[in-house]
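With one protein chain held back, the other chains of the complex are shown just where they sit.
The chains carry the letters A, B and C, assigned in the order they are written, with residues numbered from 1 in each.
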Amino acid sequence: MTSFIEEIRKELSERLPNIKLRLVRASILIENPKDLTQVVFYLKENPRFLLDYLSSITAVDYLDYLESVYHLYSMEKKQGPVVLRVRVSKTDTTIPSLIPIYHGAELQEREAYDTFGIIYEGHPNLKRLFMWDGFEGYPLRKDYEQEDSEILETADIEWLESKGIGITNEVKEKAKQMKMENKRAAAQKPEKPRN
Amino acid sequence: MTNFPSKRKSSGIKQWDHVYTSSVQNAPSHHWLKIFGAGALKGMVVTLKNFVTSYFRKPDQGGIFTVQYPEERYPEIENYRNLPFLVYDGSPDKVRCVACGICERECPPKCIYITMETDVAGKPVRKPAVFDIDYAVCMNCGICEEVCPFDSIFMDHVFEIASPRRIDTGMIRHQEDLLKSSEYLQKIRPKTATMIDEKKRAAEEKKKAVVKPPQGPTV
Amino acid sequence: MTQVENRHPSETLEINFGPQHPSTHGVFRMQMLLDGEKICSLKPVLGYLHRNHEQIAENITYAASMAYTDRLDYLNAMTNNFAYAIAVEKLAGIEVPERAEYIRVIMAELARLVNHITVIGFLLNDMGAFFTPLLYAFREREKILDIFEEVSGSRMMCNYFRFGGVKRDLTTENLTAIMQIVRRFPAFLEEFEALLTKNEILCMRCQNVGILPANLAVNSSITGPVLRASGVNYDIRKVDGYSIYKRFDFRIPLGEKGDVYDRYFVRILEMRESLKILYQALNKIPQGEFLNKKTLPFLKMPRNFKPAVGEAYGRIESPKGELGFYLVSDGTPQPWRYHVRAPSLINLTVLEDICIGQKVADAIIILGSIDIVLGETDR
Partner (left out) sequence: MNMPPLLRDIEFAVDLSFVNAKGWILDLLSHIVPDWVVVFASIVISGVAILVLGPVIMMYLTLLERKLIGRIQNRYGPNRVGIWGLLQPIADGIKMFTKEDIVPVYADKVIHCLAPIVIVIPALMVFLVVPFGERMTAVNLNIGLLYFIAVSSITTIPIFMGSWGSRNKYSLLGGMRTAAQMISYEVPMTLSVVPVIMMSQSLSTNKIVLSQSGSYDMNWFIFTPWGIVGFIIFFLCAVAECNRPPFDLPEAESEIIAGFHTEYSGMKFALFYMAEYMNAFTLCGIAATLFLGGWQGPFLPSWIWFLGKTFVLICVMIWFRGTFPRFRVDQLMGFAWKFLLPLTLINILVAGLCHFISEKTGWIYSFIIFSISFWVLVRLNRPWMPEKRHYPLAN
């Protein structure tokens, strides 16, 4: 497998000398994200590799940077996988979209955008896939703060009260105040949820 | 190698190839099925056959295969796992559980809650004071049973646990509801229980062997 | 693909199929623009069953995720477990004993049978057959689920595979029961085919509907029976030869046109090939260990299982297509990154392309023939 990657790298550095490549864990890291389309297109059309099948697109958060990982196979030659990586900083997360080359990238790129916030430039319909449109934040990033599960919303308090579950006046006061201030979370959950 | 009694003597490829190929697909082209509507009529024959056989065939031969649930029940399968329970030996105060909290930590949906009991002086005792399982959250994966080093938590066979309430006395089960005797375990899981008993006996014997006072040198 | 001319907006009808619709196989929504009964545009809307499976898995141990993979494609938990186990074994370099490999293959192929008969049953249900094919399919499925229950303890959420083997050994009774299923299954398939394959209404509904050309299928990363129905010879069992699939003699049925009928019939033929694999596996299964003894301590203490820093992508041919798990380890008990390459999500890419220009009723059966499970699509 390593030799195959080595072969590809050699070929690429010969044919596309302007593109900087690096081997990372038996895969090719493309230093400049802008070059991704060119590399992928070359690998797809070259009769030696014919990587016509884009198996998976995903992203990983490595704290300092985000990485988009592509697994390419060849259905024609039954070869693979060739793993390509692209790294972007967390502030500027644009990567060229692969949709012009692979139609199958559509939903996977949307998914990576949804969960990591990587903006795939040229995607015709880059909307959230799983989350709703108004959702804030990117849930699979490591710095994503989960909504505090120990906090009750005002609506929850009303619901609990209607079911006859007692809530202290202090919590209620705080909830009312929060509602006035238009904040979402109200107060700590009552102690001892299990009784 | 497991050998199965086979009607055909050898298990060569050609012996069974024709069994696993589609006769409908391979039907000759001059077949009478070429008349328009014949395929539909053939389908109607299939349903009619099933209609007739449902009256006098056995369930696995084309008869009625449903189980009339409250009256008839499916035979209990030993490995069936549903929801966890705790085992005690003899009387309910002799709980096998030592409140080590491994199951609490390993439970994927975090549905177990344990606190250790303390004696009068405030020293912890190897016994659970609170052992709660939220049945509404439990996903029946059986990891608690697997990781328990003291063979005290097992997956039950009881599945009729519907309750109109989620919190009080409903789906959150406390220690006293969860405790079941080791005889019950023997009843629902004879193989596992026997294995555990043997293991325990062996361990005890080993302990005895170790505890045996060293014999003095023989003169 | 048929090009539909743009009519005046008032002549078209915008309609939301789902999320509560009996034939979207769960909570899935298709935003359709209809001209009469013809579809002008179709947009899939997902996420109603999203529970952030990947986030959950990144916060628990490797072993605990196994139980969650059952919930991905809840029709065949066995193959989900298989893919995850393969990915983790690749990551940690665990060897699997011979007998365990055989047991895994037997379980995966039984799961394939379960999936394919269920899918065909539901496809016919979408087509309007009043539950009859579905219940015939369920009749056989129950027998296989009984085996799953006896072996793993649960009918659908099996949680049976472990890293380096399986949870429990197969007894001789289990093997005989599976052999009986394999012996009887062809007769059931014959009955099923007599009911369906040559039925004129089914042929009228399915043939030349939702044609997926081979080049579009490859370009859209379609996998599984849907791809093979388009005539592309790509089966990961053959290509990768993972586990011990290289040892078995089986072939890959290919479709001719790539329409709904081909997808239906390729599934029928695949079941027959699965039976061949099962027959061989049952005859060859050796005695031995069912679990790598080196992994036993990890079973008792999942928190001690810490694969070395690295990454792995393990994929198998699940009944729905290529199911892959991409894992990145940072040397802690929890994976740093856990990604599922879900076949039923990616197979949805072509839904719009093959539905445009067809009738409303066709969109339903095309969706049924693509075979999605929302647990896996939305994750």
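Everything that follows uses one rule, which is that a residue touches a chain if its C-beta (ideal position, glycine included) is under 8 Å from a C-beta of that chain, and two chains touch if they have at least 3 such contacts.
Everything numeric in this text was worked out from a predicted model, so none of it was measured.
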Let's see if you follow the contact definition: name the visible chains touching the chain that is missing.
B, C
With the full complex in mind, choose from C:R71, C:R139, C:K320 or C:R341 the residue touching the hidden chain.
C:R139
Of B:T47, B:T118, B:S163 or B:T194, the residue in touch with the unshown chain:
B:T47
Where C:V45, C:M156 or C:I201 are the choices, the one touching the absent chain is C:I201
Per the touch rule stated above, chain B touches the missing chain via residues 25, 29, 36, 39-40, 43-44, 46-48, 50-51, 53-55, 62-66, 68
Please give every residue of chain C in contact with the chain that is not shown.
13, 15, 21-23, 34, 37, 124-132, 135-136, 139, 195, 198-205, 207-208, 233, 238, 251-257, 261-262, 265-266, 269, 273, 359-362, 364
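Throughout what follows, only the chains that are shown with their structure count from here on.
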Chain-centre distance (mean CA atoms) for chain A and chain C, in whole Å, is 24
Averaging only over C-alpha atoms, locate the centres of chain A and chain B and give their separation in whole Å.
38
Touching two or more other chains, which residues of chain B qualify?
none
Taking each residue of chain C in turn, which ones touch at least two of the other chains?
none
Within their complex, state which residues of chain B touch chain C.
1-4, 11, 13, 16-17, 19-25, 33, 36-40, 42-43, 45-47, 50, 60, 65, 77, 79-81, 102, 105-106, 108, 139-143, 146-147, 149, 155
Under the stated contact criterion, what part of chain C meets chain B in this complex?
60-61, 63-68, 70-71, 132, 136, 139, 142-143, 146, 149-154, 157, 159, 168, 172, 175-176, 179, 186, 189-191, 193-201, 203, 249, 265, 268-269, 272-273, 275-276, 279-280, 282-287, 299-303
Interface residues, chain A side, partner chain C - complex
25, 52-56, 58, 60-61, 69, 71, 75, 78, 81, 83, 102-108, 111, 115, 128-132, 139-140
